[in-house]
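Have a look at the structure that comes next, please.
All protein chains but one are shown at their positions in the complex.
A and B label the chains in the order they appear, each numbered from 1.
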Amino acid sequence: MADLQITSVTKRFGETPVLNGVTLDIADSEFVSLVGPSGCGKSTLLRVIAGLETPDSGAVSIGGANVTTTRAADRNLSMVFQSYALYPHLTVAENIAVPLRMRQLTHLQRMPLIGGLLPGARGHRQSIAAAVNAATEMLEIKSLLDRKPGQLSGGQRQRVALARALVRDPAAFLLDEPLSNLDAKLRVQTRAEIAELHRRLNATFIYVTHDQVEAMTMSDRIAVMMGGEILQCATPEVIYEDPDDIRVAEFIGSPKINILPIERVGHQLQIFGRPLEWRLPPGSPQIMQLGLRPEMVHLTKRTPRLRGRVAHVENLGAEVFAHVMVDDGAMRVTLRASPAEQSMLVLGAEVGLGFNTRAAMIFDADGKRLRKIETMVGTAVEVA
Amino acid sequence: MTREWWKHLVLVLGAIVVLAPFYMMVSYSFKSPGEIDRGEGGFFGRQETMIDPRCVALRQPGRAEIEDASSRFPGQDDADVQAALLAETENDCSMRPVVFNYTKAFTEAPLLRYLLNGVIVTVSIFLIQVVVALPAAYALAKLRFWGRETVFGLVLFCLLIPVHAIALPLYIMLAKLGLTNTYAALIVPWTISVFGIFLMRQFFMTVPDDLIDAARMDGMSEFAIVWRVMLPTAIPALLAFAIFSIVAHWNDYFWPRIVVTGNRDLFTPPLGLREFKGDGDGSFFGPMMATATVIVTPLIVVFLIAQRRFVEGITLSGMK
């Protein structure tokens, strides 16, 4: 087990830049998810870590040793591929044994027939068989050992791919969207199992996914990637509640966060032309954006900050999401309500909305978080 | 590129060996007999005008011509007139080697006729193959009937029999029917393509049943479904099969060699070339290579234009 450092890695394919200076530190036995929309360079970053791609600049080090120019086979990493990449002509047992056979047996020992007769081969073979056994037991696929990948279901193949990665004791495990080819139910189940495996092995995991739920539920830390950059790397709670960037706030959370334009007029902040009671520090920008998670918006009759008409209601049983058109129908705000409040949410009805100013996030026009302004308006409100 | 230079070296050497006979064939078709003999002239030859000895021999002036022509050369005796006429003939018979070779290719033997025969035979074979194979393939893929498995088993069995292998009994049967030396003899043995049936059946298996049911709901007969629904969906597979079939039969030499004897009107291009070789002497290398070039060129040109389709078509037999 080891820690990993990725320092200012860049990579371009022909003219297209795919990674633009990625820096990421991963501690020993940490579970880090790389999450982002597809095409943002997650797989490329993972493959740079694995050694399957060489970065154009920057460095990768594992356990303190710089491995930027070390080839993949020598980095002592295990990888689970999105397509599982099982060898179709080998049985499950043989597939799982490959990483050990390749590393522990010499060319001659690997030969069929005569290989078994060579000195030392027996002991190796027995230890390999034992390791395969242990890995298959851990993943509960003992009954499949003699099958070929073609005879397995998607979920079973996924387990075999995991077992092949687990059979060794690598510096880190790399997983590239290992659940994306499974059906929804199996995905939820396997998600929990991988998280548990991580706790049991206490190993370093780097997990690529485009699914924010996977990232949120499994990780110690989440690195949100977009356009070849890591926007923020922090614990799931921080990523959700305290994002640095409007793109992170928008990517994480379902339903999506509400982003509303706010404007400074003199010392006053206005939303859709209506003044908010906040006072602004001098030098604040003219145009800003307000981020409000749906659960921070509530229905209110007294002094609503916003007014609008109910456009759509989704009842999920335990909670209700309503879409309210505000600013004369130009903007849509999503809010979470309790089922008890549903009687108010009649389609087309006019409702008032309020929100807790402490939970509101303020971003500048480019989407950077303005924490300084937030703290100041926050205290201002409390004083008021 | 730098690390891969050795690959290019190997591949270029291979390419030279592969291209050598093509180079030689085209080059000889440009050169005069002398240049071929002495191995000179680079690729195109020097293209110096040459005199066709046969043309001169054929137009050797006789007594009558000399007398006729004497009025044109007043005051000269017969020997002079003959010499002058000879000079005229040689002038008429002299031409560039490339012109000589290609004119000879088309005039010594009815090469155009051969090419036409080649087209007639390959196109007829392909069309009949499709007309026979497509309905059968449709029935085997999409219709449920008693005996279907048996018929398909028969198709699989027949795939084991290459037509060339049973050429002798086929030849005997055609001879008994008095059909040797006819177009029919060239075409009939190839009308059934078991491979075509197999291929189309595999392709039709992937066509959704709903499409056929929809056609039935629209009131089409099964026959109409084959030609109006299945045929259009099968165009890509059919195109590949066409290439496969046409290349095989344009180039085929064995079967025409057996069933066409002597009757030049039925010669396919390879037979024509063979005959050329049989009666050619050394001085005819040029025209013969011109003939060979003419025969090989059509497929090669189409291949270079539509390379991908061709490779697909030829490797079709590798498909499951």
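Convention: contacts are C-beta pairs under 8 Å (C-beta built on N, C-alpha and C of every residue); 3 or more make two chains touch, one makes a residue touch a chain.
Throughout what follows, contacts and distances are computed from a predicted model.
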Missing subunit (named according to UniProt) among the choices "Alpha-D-ribose 1-methylphosphonate 5-phosphate C-P lyase", "Cytochrome c oxidase cbb3-type subunit 3", "FAD-dependent oxidoreductase" or "Sugar ABC transporter permease":
"Sugar ABC transporter permease"
Looking at B:Val123, B:Ile192 or B:Leu239, which residue reaches the missing chain?
B:Ile192
The one residue from A:Lys148, A:Arg264, A:Arg279 or A:His298 touching the chain left out of view is A:Lys148
Touching the unshown chain, chain A contributes residues 47, 50-52, 71-74, 77-79, 81-83, 85-90, 98-99, 102-103, 148-151, 157, 164
Even though one chain is hidden, which residues of chain B still touch it in the full complex?
4, 7, 10-11, 14-15, 17-22, 24-25, 28, 36-39, 131-133, 135-136, 138-140, 143-148, 151, 154-155, 158-173, 175, 188-189, 191-192, 194, 197, 222-223, 226, 247, 250-251, 253-254, 257-258, 269-270, 273-274, 277-278, 285, 288-289, 292, 295-296, 299-300, 303-304, 307, 310-311, 314-315, 317-318
